[in-house]
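Of the protein chains in this complex, all but one are displayed in their positions.
Here is subunit A:
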Amino acid sequence: MINLARIERDPNYQELVRRRSSLGWRLSLIMLVVYFGFILLVAYAPKFLGTPLGSGVMTIGIPIGLSVIVLAFVLTGIYVRQANSSYDVLVRKIVEENRP
């Protein structure tokens, strides 16, 4: 059996939980704000998104829309990178130290 209380007291575990959840919720918040910001822009300021860029027909809305897509990918990448490099190291330590 694993010793629950021992793991919970483990500083590595506490650090893992703290870091993982703070990053996870922060990134989630960024995504929510950006996405609903975009939707509200579409609902309230369609003309702003229709502002031409330079002299051509390309409008500012296109790079903005594409950036939201790219942002979703980048945020996921940031999380996965963090998790693979540092959280998994902590997890391995916790598992090692708490071997029954």
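Heads up, the rule we're going with is that contacts are C-beta pairs under 8 Å (C-beta built on N, C-alpha and C of every residue); 3 or more make two chains touch, one makes a residue touch a chain; residues count from 1.
We take it that contacts and distances are computed from a predicted model.
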Can you pick, from "3-isopropylmalate dehydratase", "Tryptophan synthase beta chain", "Homoserine O-succinyltransferase" or "Cation/acetate symporter ActP", the UniProt name of the chain not shown?
"Cation/acetate symporter ActP"
With the missing chain put back, which residues of subunit A would touch it? List them for me.
2, 4, 7-8, 13, 16-17, 20, 23-25, 27-28, 31-32, 35-36, 38-40, 42-44, 46-47, 49-50, 52, 56-59, 61-62, 65-66, 68-70, 72-73, 75-77, 79-80, 83-84, 88, 91, 94-95, 98
